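The complex appears here minus one protein chain, its other protein chains still in place.
So, chain A:
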Amino acid sequence: MTTSKLHTTTSVSEGKRLQASASYNNVDGILHLVNKKLIFTAKGSKNPMISVPLSDLKQFFVSKPDKPDPKLKIKLFSDVEHMFVLTTSNAKESLGKFKIELQTLISKQRSGHASNASSRVTSAAPSPKPRNGNAPSPSSGASSPALRKTAPTAEEIALRVELLSRNAELAKLHQELVVGRFITEEDFWETRKHLLRDEAAKTEQKKGRSSTVPDLKPVTEEGGDVKIKITPQIIHDIFEHYPSVKKAYTENVPHNLKEEEFWKRYFQSKFFHRNRSNADRMKNQQKDDIFDKCFAEDEDELVHGPKKIRLDRLNRLIDLSMTAEDHLENGNEPDITMQPGTGKSLTLLRKFNRHAERVLKSSLSEKPMKPKDSPSDYTQKKGYKDEIIIEDLDADEVQPRILLNINDSRRYFESQTGTSLNDIGQNEQFPTSALTNMKALFADWHPDLRKPIRRPVSSQVTQMLNKSIKDRNNLNARQRSLEMKIPPALEQQVMNIHSASKEFLRHFWSTVNSTAPERIEKNKRMVEQIRKTLERIDEVAETAGEDGKVVRLMFKHMEAALRNALVVRQAASINGKRKRAQ
C-alpha cells in the first residue's frame, strides 16, 4: 500500500480540489476530485480509469466512521455504481473531506443548472460526455430588471429621445418593437446601455470658444459704398480683444459720441486697418484723436511687451530665466531677434500670443490660478514635489498575483473544452505491435520512386479535383448572379422583421436560464413573440408571390435560429415538469 498524501489546494490550477490514494475493484490508484469530475486513475497510468462528471452523480454514500475501511460509493443517474476504498494513511480524515467537498459541489451544481442537471443520463464510460449546454448561459446579471425597478429619470429619458432622434435605424426599431408593444421600453434599453453611455458622454462635452480673431471684412456695395455689419457679438469680441477700444468706448460713448459715430470712426481708423496689407490706405488716414491714442497704447504694449509681469508669482518650474545653468553655451538671454523694431513680425507674434492666451483662459475661466499662497510656500510644500515626479521613473509596484500552476496542462484543457477531442485517439487501444512493425518496416527501407499511381485511382482523383474546381467556379458565378432584387417595400419589411427577430432572440437568450420570476415571465413573452415572428415570416413570404422564394432564402438562417430557441424552450419546460414530478 502506498503512502500518499492528501492535500487540498485552493489554487485555480486545473480546478483540482482533492486527491487521495484509493483502490477500485482491487486496483490501486489515486482518486481525484476535480472541479467538475471525480476521476480515478490506476497507479502508473496516466489515463483515468473512471471519470465521472459531477453532474452525472445522483447520490453518494460514505461508510460510517467507526467501520474499518473507509469507503466511498457513488451512484449515477444511469444507476451505475462505483465503490472506492480509501487507502491513505489518514483515510478517515480524507473521506470526511471528500464528503464535505462533494456535498458542496453537488449542491452548487444542482442549484446552478437546475434544469440541465436533471436531464442527464450518462454511462459510466470514462470518456467525458459533452456538456449538455446547448443553451449559452445568460451573460447578464449586473443589469437584472429585478434590481432596477426604479423608473427612469428625466435625464435618462431625454438622453433616449436624443439618441433616437439621431439614430434613424434605432428609432425605427424602437418604433417597431416598443411602440408596437412587443417589448417594454426598459427591456429595449437594457441591452443598449453602451449606446446611452456614449450619448451621455457626447452631450456632456461643451463647445469651447471659437479661436478666430475678430476680423470684419468690408463688403463693397453697388455705387462704391463700403458697408460693414456689426452685431453685439462682434462688438463683444472686439472689446475683449482690444481692451483699449473698450476703454475708448466707455470714455466717449454716449456723452462725446453717438454709438454709431464711434463705430464709424473705428472702422476708418488706423487702428482698424493696421493688420490689413493695404498700406496706401493707411497713408490716407485722417487724424483721429480717439483711435490714434488706442493705436499708440496698443502698439506700445505690443512692442515693449506687457508692462507688469509679477515675477514673484511665477511657477519656478516654468520660469525660463531660472534655467540658465541648463544652457551654459548660450545661456537663456532674451532672443535678440525679438528686439522691437525688427519689423512687423514681433508685434504680430505678440498679438497672436495674446490672442491664444485669451482663448485658453476662457476655457479654464472658473479655475483660479494655482497657488494662492506665497511662492516660497509653494516651493516648500509638496506643490513642486508633486510636479517633479515622473511616473515612468518610479519603481514598479509588485502586484500581488497568484501563479497559475498547472501540473498537467493536458487535463486542464480537457476540462476547458468539456468534450475532449483527444479522446478519439487517447482511449483507443493502439497495438504496441504498431511500433515494432513500423520499426521493422523502416529498418531497412529504401524508397522506390518508380511506383505509378494506377488507373482507377488516378482518374478518380482527376475527376474529383475537376469537380471541386467546377463547383467553386459555379458558386462564385451563382453568387454574382443572385444579387437579390426585391421591391423596396418588401425589402423594408424583411429588414424590419430581421432586426426585430434579432432583438427577440437576444432577450430570449438572456433570460432563458434564469430563475427570477420576472425573467421567466419575460422569457415567456419572448417565446410568444418568436412564434409570432415565425408566422409573420410565412405571411410575408406568401404574400410576396414571385419573390417569396428569395424572402425564404433570406430568412433561412434566422428561421433556424428562431426555431432553435423554441426547441430549447420546449426541452427546458419538459425538464422542469419532470423535475417537479420527481
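Here is the rule we go by: contacts are C-beta pairs under 8 Å (C-beta built on N, C-alpha and C of every residue); 3 or more make two chains touch, one makes a residue touch a chain; residues count from 1.
Convention: contacts and distances are computed from a predicted model.
The listed choices are "Plastid-encoded RNA polymerase subunit alpha", "General transcription and DNA repair factor IIH subunit TFB4", "Response to unfolded-protein" or "GTPase-activating protein-like protein GYP2"; the UniProt protein name belonging to the chain that is not shown reads "General transcription and DNA repair factor IIH subunit TFB4".
Although one chain is not drawn, the whole complex shows that of A:Arg401, A:Lys451 or A:His557 it is A:Lys451 that touches it. Residue in contact with the omitted chain (choice from A:Ala168, A:Ala443 or A:Ala489): A:Ala443.
The hidden chain makes contact, of the residues A:Arg472, A:Lys532, A:Lys556 or A:Arg578, with A:Arg472.
Within chain A, the residues in touch with the undisplayed chain are 46-47, 409-410, 412-414, 416-417, 420-422, 424-426, 428, 430-432, 434-435, 437-439, 441-443, 445-449, 451, 453-454, 457-458, 460-462, 464-465, 468-469, 472.
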